[in-house]
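Below: the structure, in structure tokens.
Our next item is subunit A:
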Amino acid sequence: MDGFPILTTITFLPLVGALLIAFLPASWARPVALGAALLTWIASLLLVVGFSAGSGGFFQFTEELSWIPAFGIEYKLGVDGLSLLLVVLTTTLSWISILASFKPIQTRIKEYMISFLILEVGMIGVFLALDTFLFYIFWEIVLVPMYLIIGIWGGANRIYATIKFVLYTLVGSLLMLVAILATAFAFQAANGGDWTGAFDYEVLRLYAATAGGFDPTLQLVAFGAFFLAFAIKVPMFPFHTWLPDAHVEAPTAGSVILAGVLLKLGGYGFIRYGLSFYPDAAQTYAPAIIVLSLIAIIYGAIVALVQPDLKKLVAYSSVSHMGFVTLGIFIFQPQGMDGAILQMINHGLITGALFLLVGVIYERTHDRTIARMGGLAGRTPAYIAIMGFFVFASAGLPGLSGFVGEFLVLLGTFAFNPLAAATATFVMILGAAYMLWMFQRMATGELSSFLAGLGKHLTDISAVEILTVAPLGALVVVFGLFPGILLNIIDGSVTRALADVGTGTPIAVDPLVTAVGLGAIAAVIVLRIVTLPMFRASASAETSA
Partner candidate 1 sequence: MGLADSLDAYLVLSGALFTIGSFGFLARRNAISMLMSIELMLNAVNLAIVAFGSFIPNLKADGSIIALMVMAVAAAEATVGLAIIIAIYRNRKTPLVDEYDAMRR
Partner candidate 2 sequence: MDILIPLIALLPIAGFLFTAAVGRRLGKRAHIVPVAAVGLSWAIAMVVVFTTLTGGFGEAGLAVKLWDWIPAGAFHIEAAFFVDNLTAALLIVVTTVGLLVHIYSIGYMSHDPGYWRFFAYLNLFMFSMLLLVLGDSWLTVFVAWELVGLSSYLLIGFWYRKNSAALASKKAFLVNRVGDVGFALGIMAIWVNTGTLNIRDSIEALTHPFTGGNPCIPVAPDLSCASSDFTIPVAIVALLLFAGAMGKSAQFPLHVWLPDAMEGPTPVSALIHAATMVNAGVYLVARANPIFASAPEAMVVVAGIGIFTALLAASIALTQTDIKRVLAYSTLSQLGYMFAALGVGAWTAAIFHLMAQGFTKGLLFLASGSVIHAVHEEQDMRKMGGLAKKIPHTYRTMLIGAIGMAGIPPLAGFFSKDEILGESFVLGFAWVWAIGVVVAIMTAFYMFRLIGLTFWGESRVDTTVEPKIHESPRVMTIPLWLLAIPAVLLGLVLAWPGPPLGPLFGQSGPGLLAGWLEPVFAPGIEILGRHEAEFAIFGIDGVLILISVAVAVAGMVAAWRLFGVEIGGLRRRGNPEQVRDLTARAPFLYRASLNKWWFDELNHVLFILIGGRIAAFLWWFDANVVDGIVNGIGAVTRRSGGGLARVQTGRVQNYALGIAVGLIVMVVSYAMMVRA
Partner candidate 3 sequence: MRGWLYLLSAAVAGAVITTPALLIFVFGGGSVDDALFAALATLMLVSALLVVTMRDIIRCGLAMIVAFLALAGIYVVVGAPLIAAAQVIVYIGAISVLILFAIMLTQSKAGPAKLVFQTQAAPAAVAAVVLVVLITLGISATDWGEVGTRVRLATDALARVLFRDYVLPFEVVSVLLLAAVIGGIFIAKREDEPS
């Protein structure tokens, strides 16, 4: 496969599909979209076949093309274990989501499929880009189609949700742009004013690893910017509030991709850029990030306990689960990092499936209020059986994939600090609690009057719908029993990332600065609480004007 630009192919195959759809009649949109996505998927599988896991964390199938020579910006793609898995996850979820949108999406199907395929391009690109500038471009490209998908095909309050999503993400990513440029220039300056390689991931990484890397102040600031961008995407507490809104309003497939892939962009960014470029800063920030992660894990779970809406519940569970990812990354432990990556994949599969299943019931009831469900086990046994499977998978039932990742993270954390581990492990109970609560309310008891009222509209899960979740279920089992498959692939990347960050030593930050920062945060919170009566929480009307 060498020579043939497979990565470019994978990245832009969906775009081809999008263009085709643009020029074909609307009736073709569905098949063409699915076809394009499937082709991409197959291509990515070929990539897996061709990928040699043993060869350490080096990038494979790299493609290099001078793009903006003035700044040494290149079109450079490459894949290592980490990106490989995420790309495959993306391509898989993409065709599944497209398939899942066939029935729900009836209006403006052309635009929908086009946006979706472009979205796929962006996501794949983010994972494959080896040039910070290119990375940023793909990163932003992801934004637009998602904005449209939520905003056009979303629920009642979609505009508020989508604008919140975009603005929130944009704030982070634009600051990240500044950081990217600053880093590039710092390199150029150190490189005697030569721009070549100033945006090249591998060059920068090497530079960061050697000769003390970037200047501490730059590291602190730049990492801060990157952190914000990634933390918002992950999303880490307290930057998570866009997620529930976005999930609730987004169409099913949108939620699937949102939870399945977009959230992973953050984790990926941390591992790929945060740790490798600014090891010292990473070491400096790590404690704070770990604390935030722990908060997210517990907080998300507790809040999920009282969610009245299926999607909101799953959304908050995502906050909790993604907390494990950041936790696993920033304890700088092999097990933790392995676990974090596994957790990303598994969360993608499981939560993706959960959203699909929520979509299934929503299709029939046009309602997601848990209180109105009940007694589905009798009416739609197959659906409930599948639901149950993923509910327990999400609750981290051993033997299914969710468990391995979580446990590895906990293990690493325990080695890092038993108390932190104890805190995080506590979520085993909460996680089971909200999941079972939801499941019981949906499945057991007599068929609720609301559902009964739907009469024969309330059919059991259809073959197509099963087809959408079945692959995910299969993977959940396989990865649960043979996580080795994944672990071997990511091994190299993990080792490299840890080696990179290992070179870092915490930077001494003036306690005054810290104090001032904390003071500011406290002030904001207080201010907010004081002004509660002034701006009610439902700024939705105002913002969506």
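How were these candidates chosen? In short, all candidates are chains of the complex that A comes from, given by their letters.
As a convention for this text, contacts are C-beta pairs under 8 Å (C-beta built on N, C-alpha and C of every residue); 3 or more make two chains touch, one makes a residue touch a chain; residues count from 1.
Source: prediction; values computed, not measured.
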Complex member touching subunit A, one of 1, 2 or 3: 2
Residues of subunit A that touch candidate 2 when the two form their complex: 164, 167-168, 237-238, 240-242, 299, 302-303, 305-307, 333-335, 338-339, 375, 377-378, 392, 397-399, 403-404, 407-408, 410-411, 414-415, 418, 421-422, 425-426, 428-429, 432-433, 436-437, 440, 443-446, 481-484, 487-488, 491, 524-525, 528-529, 531-532, 535, 537, 539, 542-543
